[in-house]
Structure formats: structure tokens, C-alpha cells
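I have a structure here, written as C-alpha cells, and I will follow up with some questions on it.
The complex appears here minus one protein chain, its other protein chains still in place.
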Amino acid sequence: MSGNTFGEIFSVTSFGESHGPAIGCVVDGCPPGLELSVEDIQLELDRRKPGTSRHVTQRRESDTVEVLSGIFEGKTTGTPIALLIRNEDQRSKDYSKIMDVFRPGHADYVYWQKYGIRDYRGGGRSSARETAVRVAAAAIAKKWLYEKFGIKIRGYMAQLGPIVIPFRQWDMVNQNPFFAADIDCVPELEAFMDKLRKSGDSVGAKISVIAEGVPVGWGEPVYDRLDAEIAYAMMTINAVKGVEIGAGFACVMQKGTEHSDEMTPAGFLSNNAGGILGGISTGQAITANIAIKPTSSIRLERRSIDKSGQPVIVETHGRHDPCVGIRATPIAEAMLALVLMDHALRHRAQNADVVCTTPRIPGNSSY
Amino acid sequence: MSGNTFGEIFSVTSFGESHGPAIGCVVDGCPPGLELSVEDIQLELDRRKPGTSRHVTQRRESDTVEVLSGIFEGKTTGTPIALLIRNEDQRSKDYSKIMDVFRPGHADYVYWQKYGIRDYRGGGRSSARETAVRVAAAAIAKKWLYEKFGIKIRGYMAQLGPIVIPFRQWDMVNQNPFFAADIDCVPELEAFMDKLRKSGDSVGAKISVIAEGVPVGWGEPVYDRLDAEIAYAMMTINAVKGVEIGAGFACVMQKGTEHSDEMTPAGFLSNNAGGILGGISTGQAITANIAIKPTSSIRLERRSIDKSGQPVIVETHGRHDPCVGIRATPIAEAMLALVLMDHALRHRAQNADVVCTTPRIPGNSSY
Amino acid sequence: MSGNTFGEIFSVTSFGESHGPAIGCVVDGCPPGLELSVEDIQLELDRRKPGTSRHVTQRRESDTVEVLSGIFEGKTTGTPIALLIRNEDQRSKDYSKIMDVFRPGHADYVYWQKYGIRDYRGGGRSSARETAVRVAAAAIAKKWLYEKFGIKIRGYMAQLGPIVIPFRQWDMVNQNPFFAADIDCVPELEAFMDKLRKSGDSVGAKISVIAEGVPVGWGEPVYDRLDAEIAYAMMTINAVKGVEIGAGFACVMQKGTEHSDEMTPAGFLSNNAGGILGGISTGQAITANIAIKPTSSIRLERRSIDKSGQPVIVETHGRHDPCVGIRATPIAEAMLALVLMDHALRHRAQNADVVCTTPRIPGNSSY
Partner (left out) sequence: MSGNTFGEIFSVTSFGESHGPAIGCVVDGCPPGLELSVEDIQLELDRRKPGTSRHVTQRRESDTVEVLSGIFEGKTTGTPIALLIRNEDQRSKDYSKIMDVFRPGHADYVYWQKYGIRDYRGGGRSSARETAVRVAAAAIAKKWLYEKFGIKIRGYMAQLGPIVIPFRQWDMVNQNPFFAADIDCVPELEAFMDKLRKSGDSVGAKISVIAEGVPVGWGEPVYDRLDAEIAYAMMTINAVKGVEIGAGFACVMQKGTEHSDEMTPAGFLSNNAGGILGGISTGQAITANIAIKPTSSIRLERRSIDKSGQPVIVETHGRHDPCVGIRATPIAEAMLALVLMDHALRHRAQNADVVCTTPRIPGNSSY
């Protein structure tokens, strides 16, 4: 209720500030008996961690996770799994200049007005550093979804500022720091980022994320629709300003004959729905796009106010990602995994013994 | 948890099928002492009801609401407000043809697979008829938000298929059946719809919705962000495939210098954020856009399967909106109102006694 | 969250005042495919309804339930089941005398202070009339629990004021208006009540409720323990002031050797635990006792204050149960059914695929 717990049955309760002693979370509701090691979680964290290329923040965090509970003899026990990541590289002094001013486009002003107090060091709780715990928690969800249903959840950067990046191959995504699915675009992306970084400015990005293998029937039909929960989940990622499912905003101009995916015994003939109809998974690939705004912490002068309401000029130094979208792919995957995991469990609560004799038809391979 | 309740403190629990005896809801958590009459609710329902022009479904429903509880001597008492709307114009026989087949783009197939049973009459629970109860419930929220804070929540159709409709004036919105904010576009819209209806096809639309007067500080900062809750709320509307807050997908190509709204003692200088930063309201106008897909029930032949998995050709008759987006404006307003109402109450639960001496700056008037 | 919804997955959202147009509820999360008729629900309502003997309130309510949604062709569909009971016999004028005063032992004063407004007619929302909807909702739960697991949930009056009523036979319970499990006690109970009623006073009672056939493993282990949820559920019944599970308060004086139920391959050797260990069902009968206070509305003079804070003498007329415990047995059964139903579903959400090869041992037949 107070906004730091995600999910209903498979739930993640997150804590921690960017420059406090640690961040972490409690994962509750994980089914018992899942083989799980700390490496399973670390592997996903390493995909997101900062400092891995010159295009992202140079903060050095090993993001080493410690498992405090919920695993016994290599398996989950059904009790809460607590995960702890110590903060290592806080340079809180970098922030003394901004303790009395509000950075434009940042959460500084609203936190201050909402709570009357804020931990200004590195954005405190509003920092995207919090997303590390989501990635850690989602590693558990991803593993369960894959082992139980063969579900694969993968994402890639679809656009960086003006540069549209086509999808070519999944195995290219982890071969470059941009999570581009076309390795040939990388030189252009690097050149763009190098120039941007020098300018002191930042830029937006678009990420696509896809889940394959989700069975038909997940999602609640009216309010807790699978697409609504995905939209919610994606919008909880710092800097996200838009979410599309399937055809998304393109459907505004589509006709019904064009949009609605026809069905045959051999499968769906298209996937404009993005794998969800009436809020419930169809068995097709679930597809979503998200828009990520340019980082608000930039090295250029901006007009703002200070705590007494007086005008100031702000210029943010410290270590920031010039495009937060670059590290967003594993986070978007994580959020999709958390939604699916929760709905897998919610679905069987009510419908564990449903028998339906109508054959399930395969999804269309395109996305 | 089972997907038919919206909101945490100000909550709406909805029930009813398109062709059952009634639809309705229980509104819980309304503060006591609000003057409220059945007319306050009916007025909003009348804006959404079917059959008001030739461009929407010809089903005749008076959508007369009955208040069953929670109001005493013209005021809310703080106890649940139950609202009941009897269904009047069910022609269930229209649906006998589709009882054994699945309409492409519709929830038929997924309900059947999820539950092993479905009320096929008019889509049953998956029908957009359910949105009437949201509009009814939101009438209460709208009234409280306006009386308590002066908040105005209004929407308009921004695009119908290929026709972009500019925003001119709020008072034009209720003067035409499209909720267009530019009355001069209406002839073009009518011509487009007449042609579409004759063709038997359907089309998508884009709706914009705006809340003015929301104070700074509403929304929880990490998961239950105001923007995340709005995205969720909008995606729960039948047929919505995309949501944008503020600049939305346009931010992908923006630079930080362009996107981040500068602040001065006289106010924000722009509103790319759409009134939300770090998940918390800034005091600016909250702005959202939604993409609505073309109606899936169309009078043209489509390939599909039946309950035994055999191929069939489906053509949907019955009474349908050729563009569900046309009646979506009041529904989008309703969902925004429900989110804001809930967060108004959630905010004060934790922060009722916060004192912040920094002056609140005004929002930018543009949206 | 606002206190009118019971349960997490199988949830009941209740509405209505004693003298408003109607009471009712929305039951969400019911598994699909359960055969359910309005008679199944009416049968349970009739066990609780007022006016069936001279020992209870003479208010005449048929308590006829209408099913508004969620059932199609005689089966539940998995969508919300809305139940409506119109109030028929409101004599609101009876209450004009108490509109400005607070009855001692009643919720009048606290409602007034909490909300600044109250529906004083018949107690408004604080009336035990609300419990009718719990009985109606629980009829669905009872049916599912019995059909799926053979679970039987039954209760009886164990004590009326000073008269302890021994348990003899289940089939006697529905043969007398007290729900006594020993028909031979009835004359004594009747004589006691006749005398009490003439005196204008009221009296307390103790109810026992038992669920047989609950499988081992239901209940969450730390906070949402099955016993904690039962205690909560029972305490939500108007006038309940105490709850015991199994040996209850008797365990204060027990030794460990006496209290802890030994186990053998042939079963548990006793049932001091009341069928719950560590918050989780053991497979034994689940047993609970509740203490019900004497009705606060009595025909004798009592000191109180009025709305301006001045002293008054209150004497309550109108139609009241001189012992609310008499009609409490079906309500206590209902609450136990609702808890078990919800936990049946919660259990399988997380543990649907657990395999345990240790044989399940039978419970002890005593309670």
C-alpha cells in the first residue's frame, strides 16, 4: 500500500537509498522446491550493473548480492527470500551542491514537498539504483517461469534518440553495451553517445521486451488485466513516459480488419494484440515497448529554484548515465518477469482445476 | 486480488455481465460528509451511455443508477456506496451464432481457455458495458476532488483513425458526439464514420485526458507511482493498447535540455513531464494520451476457430460501436479521477502532518 | 483496505445499512464451474433470518436474495457474484428517539466521532443485519469446500448466559431455535429467555464452530496464519469479545506433555491444537469458540450523553434480539467457511505443484 511492494502473490518489497548503507528486497510467495543459487541472481545483476562501458555511469558497484533467507540446501523453501546489496561507491560529497536546490526534471522538488525531508545524496530513494533489486528479484521469477513453462523473457534497445535499431538476432543483444539486437549498429550508437557525452546533454530511448511461451489464460479480466499490470510495471521504471502493448499507438490508425489477429487451427495469423486480449494472455508472444526520457541530471545550465523558493542556475555533476535507456533493457525484462510470475500464481489460485477441451492454438512467430 | 476491485483506499468493486440482470459496483473509502445526489452520478453516466448518436451502438440503455447505500440525508457517511444499473436492452439471441465460435480480436477464446466456461452473450464480463460502473463511481471521486481541491478532470478525442483533431476549447467537447475539442472537425468526423459504418469495418482512436489543479506531492515514489497507476488505470479500459504521460513516446528523441521542465519562482516553464516527476505530482497539469484499438466485432468475414478447434468464418452482427474510442472520453476521465482520488487519500494517510516551507510554484498552462 | 472487504482471493465486499434500501455483497474469486443455484444461498440465509422464534428480533425480513451476476447456465463463471437483499421491514420511526443520543455499549458514539455523521436508523452500518450477506456469500464457499474436499463446517451454541449446553448430536442443532446440540436443554433455554425478555435485559453466549475434513497444509505460516485469520474473522462478527482455537484459554494451565497432541501412523491422539499448528492446518478438525456479549440495546434505563455532550437517560425500544448469540451460529459458520475458502485458494497459488511423499495421518475424532 505504501508503494514499495510489487506484486500480489509473488511480491517484492524493496528498500534502500542510492547512498545509504545498502539496497535490497524481500521476495515473498516464491513456490518451494525451485533450485536456486546466488549465481542465478548475480548473473542478472551483472547485466545491469554500472561502469561496464564508457557510455554509462562510472560509479563502481560490484552489486554483489547476499541471500539472507528462504533457500535451504540449494532450494527455495516457500518462505521469504531476502536479498541484500551493499552500496560501495558512494561519493556523497558530490551532492553537497544540490542539497538546497531542485534539479529540473528530477524528483527533488516533489520529494521535498511531499515529505518535508529528503535524502538528497544521489537522489536517495528516487535513484534508479533501486532497480537493481528488481533485477535480482526477477532472476528468481525468470528461472521459475523458464523451468516450469519454458518461458523466455528478453528485451533489446529499439531506438536511441533518433537512431532506430532494427531487430536482427537475440544472441547479438548481450554482445554490446547497448543491448542492440543488431551488432552492426553499434559503431553508430557509440559515435552518437561519445558526441552526446561531450556535449553534456542526455537523450531518450525506446526498449522492446518480449515474453515467449506464456500459456493462454493468464491475467485477470477487468482491472488486473495482464496488459494493465505490464503498463503499471513498466511505468514504475524510472524515466519511463510511455508504454505500448502489441501494435500500441499504431492501432489508432488501423482498421478492425487489419488489427484483429485472425485465428486458424494452425495458429494466430498475426500478433497485433501483443499476446493479450481482454487482459488475458492468448498464448502468443507478449510484446511491449517503452519510451524512456532523457536523463534529467545533465552538465548544462538549467533554471530552477532553491529550498527558499529563490531562482538558481543548476548544473549537475556527479556520475550519471547520459542515456538511462542504455541500462534499461534488463530492468524492463525484470518487470515483465515479475508481472508474469505473479499472474502465473494468481491464475492457478482460482483456476487450478479448470479443464478445457478446446485445443490451444500456437502463436504467430512474428513480433 | 481477483481483479474486479480498483483502488486501495478509495476502491471500486465492480460486477455484472453485459446481458445479465444488472451491472454495478461498491465504492468503499469515500470520505464522509460529501454532498452527493443520484443526479451527480447520473449526469456522468449520461455522457457515456449508448445510443446517443448514429455513430455508436444502437443498444438502448437508460443506464439509470440506483444508490443502495452509503448516503444519508444527502451526504456520504463514510460507509460503502453501492450503485446498481439494471440492464434493459439485452438481445441475447443475437449471440446464439457466436456461442460456439471465437471472434478474432475478442476475449472469447481466452475466457474459454481460462475458465472453461463463458457467458458469450454480448461478451459477458469482457464487454465494455462494465465501464459504465467506473463512470458512475468516478462521478463521486470527481465531485470530491473538485470540491476539496478545485481539481478539474477533462478529456477529448485527439485523433480518429487518420484524422488528427486539434484542441481548441473545452466547452466544445460536450457539444458533439465525438468529444472533439474543435467543433469544426465534426463534419469530417461524421463523414468518416458514416463511410466506415457502411463498410462494416471499425477504426482506432486516440484520447487525451488532463487533470488540472492537482497539488504537488501525490503518488508513491517507487512502485505505486502516480504515472504507473494512471498507466494501469488506462490500460484497464477495454481496447486500450498504449499509454503516454506528458511527452510520452516523443521523449525518445528529445535531449535532456529539451525535455526537462525548467523551474522559476513564477512556475514551471514547460510540461513535458505531464505533471509527474519521480512518480509524484508536480502541481502541473497531469496529461495522458491513450491509444484505442479498432472494435473487434465487425460485420466482415474473418477466419477463426470454434470450440472444437475447427476452422470457421466469423462475421459479427449484433449492435456494436464501429469505433469504441468515440465513447471512451468519459471513461478515460473516470479512470484518471479514480487514480487521483485514491492517491489523495493515500497521500494524507502517511503525510497528513507534513509541513514544508518551500513555496509551491505554479504549473505551466500548456498541455 | 477501507474495511468492507473480507478475504484476499475469495473476497466478499459488503454494503448496506439496516434501514437503507438494501444490503448485499460482491463475491470475487470464486472458481469457475461450481454448480450454484439461488436456493443454495437462500437455504443458509433462512437459518439466520430474524423472526423465526419468539426469542429473537420480531423484525420481519424474508431475506430473499437475488443473484445479479457471475452465474451462467447454473454454474459459476469465475467472475464476480453479486448478491442483493432488499430491506423490507424498516420501521425507521422507531429510531427518531435515539437520533440525538448515544446508546451505551453501542457503536453510536464512535461512529459519530469518527465520521461526523451517522445513519442512526437501526444502527445503520453497525447493525448485525450486515451479517446476512456474509451468510449468503459463505453459502458459496461452503458448497465449494464440500464438493471439492468434503469439508463440513458446523456450529452450535455451547453456552447461553449461565447455562452450559453439552454437545450431543449434530442433527439436533437445526431442530431448535438456539442451535443447541442437545435438544433436551431446550426447555431450560426457553424458560431462561422468556424470563430475560420480560425483564428487559439481555445476555451473552458462547458458540462453538468446527470444520471437519480440512486437508493438512492450509494457512500461511507467519502473519496470515489460519488461526489468526479465524480469530480476525470471528471478531468481525458484531458483539464478539473473545476467540479460542482448540484448547484456547485452558492451555494457560496445561503442561506441554498434556497439551501437545501426539502423533502415530494411525493418527493424532488428541486435538488440543484445534487442528492448527504453526498457523497451518494439521488435517484434524478445526475448532473455535467465541464469546458473544449481551445485546447493548435493552429496554432498561441507562446513563448516557447526547450529541451536545449533555447527560441523558436512554432506554432502547424497537425490535432487538435479547441475546444476539442465538442467531450467531450460522454467522460463525459463515466466517469459518470464508477463511477456509480463501486459504484453500491461497494455498494452491503458491503450492499447487508440491509433492510430499510422507503419508498424511488422520485427525482425532474428538472435539
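Chains here go by letter, A, B and C, matching the order in which they are written, and residues are numbered from 1 within each.
Quick note on the criterion: a contact is a pair of C-beta atoms (placed from the backbone, for glycine too) under 8 Å apart; a residue touches a chain by one contact, two chains touch by 3 or more.
Just so it is clear, the model here is predicted, and its values are computed rather than measured.
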If I'm reading the header right, one chain is hidden. Which shown chains does it touch across the whole complex? A, B, C
Hidden partner chain, touching residue among C:40, C:66, C:190 or C:224: C:224
Using the definition of touch stated at the top, determine which of C:153, C:211, C:234 or C:344 touches the missing chain. C:234
Full-complex touch with the removed chain, picking from C:36, C:81, C:107 or C:326, is C:107
List the subunit A residues touching the unshown chain? 1-5, 8-11, 13-17, 20-26, 28-29, 32-33, 66-70, 72, 75, 77-82, 84, 114-119, 124-125
Touching the absent chain: which residues on subunit B qualify? 1, 9, 29-33, 78-79, 148, 221, 345-346, 348-354
Write the list of subunit C residues that the hidden chain touches. 1-6, 8, 14, 102, 104-107, 109-116, 125-126, 130, 159, 161-162, 201-206, 216-218, 220-225, 227-236, 238, 240-265, 269, 272-274, 277-283, 291-296, 298, 300, 302-305, 307-311, 346-347, 350-351, 354-356, 358-361
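Simple rule for what comes next: only the chains that are shown with their structure count from here on.
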Find me the chain with the mean Cα position closest to the mean of all the protein Cα atoms on display. B
How far is the middle of subunit A from the middle of subunit B, if each middle is the mean of its Cα atoms, in Å? 26
Approximate Å spacing (C-alpha centroids) for the pair subunit A, subunit C: 45
Can you give the whole-Å distance between the Cα centres of subunit B and subunit C? 38
Of all residues in subunit A, the ones touching two or more other chains: 1, 221, 346, 350-351, 354
